[in-house]
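Shown here: the complex without one of its protein chains, the others still in place.
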Amino acid sequence: MSIRVAIVGPTGYTGLFLIRLLLRHPVAKLTYLASHRQELPNIVQEFPRLLGCVPDEVATCRPIDAQAIAREADVAFLALPHRVAMAYAPRLLDAGLRVIDLSADYRLDDAALYEATYGQPHTDTANLPKAVYGLPELFRDDIAGAKLVANPGCYPTTAALAVSPLLKHGLVVPQRIVINAASGASGAGRSLSPHMHFAELNQSFSPYGQIGGHRHQPEIEQTLSVIADQDVQTLFVPHLLPVDRGILETIYMEPCDPEIAEDDLFDALEEAYDGEPFVRVRNDLPNIKSVVDTNFCDITVRLVRNRNACHVVAFSALDNMIKGASGQAIQNMNILFGQDEAAGLF
Amino acid sequence: MSIRVAIVGPTGYTGLFLIRLLLRHPVAKLTYLASHRQELPNIVQEFPRLLGCVPDEVATCRPIDAQAIAREADVAFLALPHRVAMAYAPRLLDAGLRVIDLSADYRLDDAALYEATYGQPHTDTANLPKAVYGLPELFRDDIAGAKLVANPGCYPTTAALAVSPLLKHGLVVPQRIVINAASGASGAGRSLSPHMHFAELNQSFSPYGQIGGHRHQPEIEQTLSVIADQDVQTLFVPHLLPVDRGILETIYMEPCDPEIAEDDLFDALEEAYDGEPFVRVRNDLPNIKSVVDTNFCDITVRLVRNRNACHVVAFSALDNMIKGASGQAIQNMNILFGQDEAAGLF
Amino acid sequence: MSIRVAIVGPTGYTGLFLIRLLLRHPVAKLTYLASHRQELPNIVQEFPRLLGCVPDEVATCRPIDAQAIAREADVAFLALPHRVAMAYAPRLLDAGLRVIDLSADYRLDDAALYEATYGQPHTDTANLPKAVYGLPELFRDDIAGAKLVANPGCYPTTAALAVSPLLKHGLVVPQRIVINAASGASGAGRSLSPHMHFAELNQSFSPYGQIGGHRHQPEIEQTLSVIADQDVQTLFVPHLLPVDRGILETIYMEPCDPEIAEDDLFDALEEAYDGEPFVRVRNDLPNIKSVVDTNFCDITVRLVRNRNACHVVAFSALDNMIKGASGQAIQNMNILFGQDEAAGLF
Partner (left out) sequence: MSIRVAIVGPTGYTGLFLIRLLLRHPVAKLTYLASHRQELPNIVQEFPRLLGCVPDEVATCRPIDAQAIAREADVAFLALPHRVAMAYAPRLLDAGLRVIDLSADYRLDDAALYEATYGQPHTDTANLPKAVYGLPELFRDDIAGAKLVANPGCYPTTAALAVSPLLKHGLVVPQRIVINAASGASGAGRSLSPHMHFAELNQSFSPYGQIGGHRHQPEIEQTLSVIADQDVQTLFVPHLLPVDRGILETIYMEPCDPEIAEDDLFDALEEAYDGEPFVRVRNDLPNIKSVVDTNFCDITVRLVRNRNACHVVAFSALDNMIKGASGQAIQNMNILFGQDEAAGLF
């Protein structure tokens, strides 16, 4: 068996990491690169590290012709910008391809929330209800038969994996979850901007954006509300780290029961992820260094009492390019095609 | 007028930065380096960057002889480890020197709390009540006449400057202040350890220590409780950044009045720091890059509403070696000796 | 077919990377970790990133018992310090294992040169002549049947791959080859030292050691002299980069014929590496960023004329932990066991 893979919009970092991961996949094979750029890029010129890794006939991108792609591929990864992905997904689906979309276009169930969050109307409301949110550890059963997978955001994956088990067991208060997040620079993509200029970002550290207004906050709340089966409210505050890759979230919560023990928290996490290949419930504190270059999400939790205050603090770390994007997309592909879910991901 | 300066225990990073700052001070002059090491170190061999900056007769440390120091200096900076500083302070004070202690030994008013926090009894309870906590923006009037100044910790300075005005005006709830902190590596000093090994710390990011058990938490609570005139409870969670210098704290609070406006928060900050040379109330978000190599503390605040939740988030940044240690010590020296408080600090 | 693999001395960085690479190897399987430490280490406690990657029964190191290892493994990688490796290699060979030594102990053919370079006599002169220098691109035919492979040094691999084709074709003068090298911190291993302390190495750059006295210089000269079939003299000057991984060498040579064209230089490189999976002759300039996390060595060359002077400058880059150590060791293993040479290395 082999899986023939197309990547649509491969010139961003998620495209690069899809290609890198596919190089070591036992059965998947990159057969098609498609671009919506006028001047069709060559992936090796875009990414010098790919010299010698991609056959010449694949390296030069071709136009996004759904029929042509469907002849040469079984699955299409959309690594396009938000808003562009939903312009191409319908044709690719119609041509019979399985589609795994790494943009945000199919992540929010509610088209109105999408519009409020991304600033323009959703243009593919026909497929939106059919899309499955591709976070395997929480929604594995839904993914297997899906035609269209919405690959989760990097920050939402980090948060959802840490908080879901605690909410599911009713251990923490759902109305006041504070997510302090820090991400490496690759999360911002390849677009040039003064904030990403080396001499500015190097040896820096700062929050960014409109505090409380990050686009991933609604996505996080949607997932957690499904899991908690009630409205979950978060405050999500992102910071930019002077590193290439990696996300660490420090998540502050209030226990429902002040008499709770730390072991109860660990029990919830361990039960949730027993047997999961890619979520590690740790005793020690997570470090992005231990997850970069892996598809792991590392989680731990602490119960902290200080006089009459009591806090639950969860820590969650992953590689934003792997478990937070391209690795999780490969994991979803493995599920779609009945492969070992971990194939090619170690 | 000139101020003759001794540094006791100059071979750590706070010593290095004291020396660097003194090089550009208009009236202070380094006259004496004293060490408690058996083999007396030469400061230029310790820090190659000081070659050509310290006269030979000063560069080689001398023993800690209080009388000898008092003959050649007006003030002694103690840059010794915690617990060692209080062994030498009494003699230096007795010899007539003004003492500015950069260790934690005289920061906590309560000897019992000191023992609980630092794991051994306080050995200079005679001088402890006379020590003044040297955070000029909050306690300037007390500092001027002091013989012994306890130079604040780096994390506590960052937190206290951001939160004090909000507590003073009763704008935030004092019982549930969460301080998410991140610091560069110099805060951990020069001691070798696997966590500070370059190949481990580089491109890493993680929380550290016992969560809720950092020694600076009681110091923060002491200061804020004085300011608020009631018991303040915090949760302090430190993280280690892969940078040399800089602290950023993201501080989550609950407003007392849910109808509060963001402007009320800014008003409190601006009133508090109007005319202060070293605290900048910013509109944009602080970045450690903008304060490293300066004695500034940069602060801003945001009010965030999300459905029925309301959060106050303050951000505070400084250079842990300057405003968080040696720069603030120089600022205290300037006050002690009636100089322009900003002398040598730009 | 499967290859059962033991690693002897796995607690250094070369051990870590061997394990990481084996995780994705299609036929090799880690079966045995052996340590010469008194207190037997657990590899997951040594390297938190390996949690969930190594079976418990393998993770705790066992003593170095050659017979026991030989029962469970086909090949032993020695990831021991120099001088220790040659104490264990004989027993492992006698027990019937193939041995791939990542230390320097079997790299220099001449025991006297070894003693001069490493400061103590060679203690296994019986096996020394049987060892094959495991640089596949230059000595592939010798490796296939070897029992004992001396895995080359990181700097020597980088230099030899760039310079060998030029010497072989008589294009550059062999007596005055200047190798300006820069390496990331992992090359210095896990041992703590002030120079590797984060706050010292971060944002630094400097040469190190006794200039002209680096232990890799004789190894480079040995390889190049074999290739050139005459005495080759180099000056090797290493620098330490504030990065985790990667080596870049900038190599200054004099052309034998001042009328030479740059194309002649490229022809020599391209002929040498035509069809090689892991050497990329580039037109653009190499960057460690493009080779880190790969088994590639990237090479290019420039001919520079300035008035009546003429210089040949070669640039060569690789990942010191992969092609410069553990990746090359896996490549050698693949050759030894008749596998696709690139298996597990993409």
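By letter and in written order, the chains are A, B and C; residue numbering begins at 1 in each of them.
One rule holds for everything that comes next: contacts are C-beta pairs under 8 Å (C-beta built on N, C-alpha and C of every residue); 3 or more make two chains touch, one makes a residue touch a chain.
Only a predicted model underlies this, so the values are computations on that prediction, with no experimental measurement involved.
Trainee: Considering the whole complex, which of B:D229, B:D257, B:D284 or B:D340 touches the chain not shown?
Mentor: B:D284
Trainee: Of C:A76, C:L138 or C:V292, which residue touches the hidden chain?
Mentor: Going through C:A76, C:L138 or C:V292 one by one, C:V292 is the residue touching the chain not shown.
Trainee: Looking at the full complex, which residue from C:P26, C:G170 or C:G212 touches the chain that isn't shown here?
Mentor: Answering carefully, the residue with contact to the hidden chain is C:G212.
Trainee: Which of C:V44, C:A68 or C:V178 touches the chain that is not shown?
Mentor: Selected residue, touching the omitted chain: C:V178.
Trainee: Against the chain that's been left off, what residues of subunit C make contact? List them.
Mentor: 175-176, 178, 180, 182, 200, 203-208, 211-212, 217, 231, 233-235, 237, 239, 241-244, 246, 248, 250, 252, 285-289, 292, 302, 304-309, 311, 313, 315, 317
Trainee: In the whole complex, what residues of subunit B lie against the chain that is missing from view?
Mentor: Against the missing chain, subunit B presents residues 23-24, 26, 48-49, 51-53, 203, 277, 280, 282, 284, 287, 289-291, 293-294, 296, 298, 346.
Trainee: What is the set of subunit A residues that contact the non-displayed chain in the whole complex?
Mentor: 13, 184-186, 188, 190, 192-194, 196-199, 201-203, 242-244
The definition used in the following text is that only the chains that are shown with their structure count from here on.
Trainee: Among the chains, which one keeps its Cα centre farthest from the Cα centre of subunit B?
Mentor: If we average the C-alpha coordinates per chain, C ends up farthest from subunit B.
Trainee: Could you label the subunit A-subunit C interface same or different, taking same to mean over half of its residue numbers are used by both chains?
Mentor: Same, since over half the interface numbering is common to both chains.
Trainee: Take the average of all CA coordinates in subunit B, do the same for subunit C, and state the distance between these two points in whole angstrom.
Mentor: That pair's centroid distance is 46 Å.
Trainee: In whole angstrom, how far does the Cα centroid of subunit A sit from the Cα centroid of subunit B?
Mentor: Chain centres of subunit A and subunit B, defined by C-alpha means, are spaced 40 Å apart.
Trainee: Counting in whole Å, what is the centre-to-centre distance of subunit A and subunit C, each centre being its mean C-alpha position?
Mentor: The answer is 36 Å.
Trainee: Which residues of subunit C are in contact with two or more other chains?
Mentor: Subunit C, residues with two or more chain partners: 203.
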